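Below is a structure I'd like to ask you about.
Left out: one protein chain. Kept in place: all the others.
We call the chains A, B, C, D and E, going by the order they appear; numbering starts again at 1 in every chain.
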Amino acid sequence: MKLSARNVLKGKVVSVEKGSTTAHVKIEIASGQVVTSAITNDSVDALGLKVGGEAYAVIKSSDVIIAVD
Amino acid sequence: MKLSARNVLKGKVVSVEKGSTTAHVKIEIASGQVVTSAITNDSVDALGLKVGGEAYAVIKSSDVIIAVD
Amino acid sequence: MKLSARNVLKGKVVSVEKGSTTAHVKIEIASGQVVTSAITNDSVDALGLKVGGEAYAVIKSSDVIIAVD
Amino acid sequence: MKLSARNVLKGKVVSVEKGSTTAHVKIEIASGQVVTSAITNDSVDALGLKVGGEAYAVIKSSDVIIAVD
Amino acid sequence: MKLSARNVLKGKVVSVEKGSTTAHVKIEIASGQVVTSAITNDSVDALGLKVGGEAYAVIKSSDVIIAVD
Partner (left out) sequence: MKLSARNVLKGKVVSVEKGSTTAHVKIEIASGQVVTSAITNDSVDALGLKVGGEAYAVIKSSDVIIAVD
């Protein structure tokens, strides 16, 4: 499957924390650079997400704010 | 300024492409991992974004989709 | 590729309108129900989107507002 | 009320699942095509959403990612 | 029409700037507090947006980042 989203960042799942309905999943896309995603617990199960597994962080470019010091 | 967004990824601006009103800015947050952002041309000027400069990609965790092969 | 987004709606491309940098693509997901997406011209080319072709509209559940009369 | 969002898809509520603060609501917009929305429990009550009732899924075109096989 | 979005902020249109496909519309929701929206030129025409007219800025609570100094 190809996606129109400009950001498809490959990495490794480093943590999966399930809440009552929402889970927070962290993907290490490079040493020291971790992306956090909030998805449903159902999606965690449907995708079979496990610590150590491979995953992509998919982000539309219009959802990326830029900040400078 | 501290932000509630879970993802504040530090990197270096590697390209700035201005369109008629929207610009596409690429930030290298680790070797081989580049984040693309779509912001207004005005914001590029207001932030003084230049290739080689330091910048952060700010992304809410609810805007990150996860994909697996 | 499996996605965490809850909405992956299959349909047929019925129009592709390119602007200076942004394109508006319409996907008919059922008779009389068309979803419009704004993506970059580059993504239109990268995905090879053409009228009559098959495509999916991918939408996070947190991006769907509900309205009632 | 008229909205600037390009996607205002009319359908019928087919399920409402409340979590601790977030509810998942499914709207059937055509036979076999269901859109899932994550809204607050308060919004479910404020809109009086019930299975069988009419509702619209409102989605900005910039929130729609396109995928192809 | 009632909306699930938590933020429906009433105000007055103070500027409409059309680009090639995207327009930037500013709504003054209180003295000195202006909200800027990026919508399509078509939506500006469809809603009949004019400086001095009344309009609402509609924002999902999950799209609001909080910052502190």
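Here is the rule we use: contacts are C-beta pairs under 8 Å (C-beta built on N, C-alpha and C of every residue); 3 or more make two chains touch, one makes a residue touch a chain.
The model shown is predicted, which means the values in this text are computed figures rather than measured ones.
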Exercise for the section: List the shown chains that the missing chain touches in the full complex. Expected result: A, B, D, E
Handout entry: Where the unshown chain meets subunit D, residue by residue
Key = 1-5, 20-22, 40, 58, 60, 62
Handout entry: Contact set of subunit E toward the excluded chain (per top definition)
Key = 1, 3, 5-9, 24-25, 27, 29-33, 35-39, 43, 47-49, 53-69
Exercise for the section: Tell me where the left-out chain touches subunit A, residue by residue. Expected result: 19-20, 22, 24, 38, 62-63, 65-69
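The definition used in the following text is that only the chains that are shown with their structure count from here on.
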Exercise for the section: Working from the CA atoms, figure out how many degrees subunit C turns to land on subunit D, in steps of 5. Expected result: 180
Problem - Centroid distance [mean C-alpha coordinates] between subunit C and subunit A, Å - result: 22
Completion exercise
For subunit D, residue numbers touching 2 or more other chains are 1, 3, 6, 24, 37-39, 43, 47, 56, 58, 61-63, 65-69
Exercise for the section: Once you've mapped the touching chain pairs, tell me: line, ring, star, complete or other? Expected result: other
Practice task
Could you run through all the chain pairs that touch each other?
Solution key: A-B, A-C, A-D, B-C, B-E, C-D, C-E, D-E
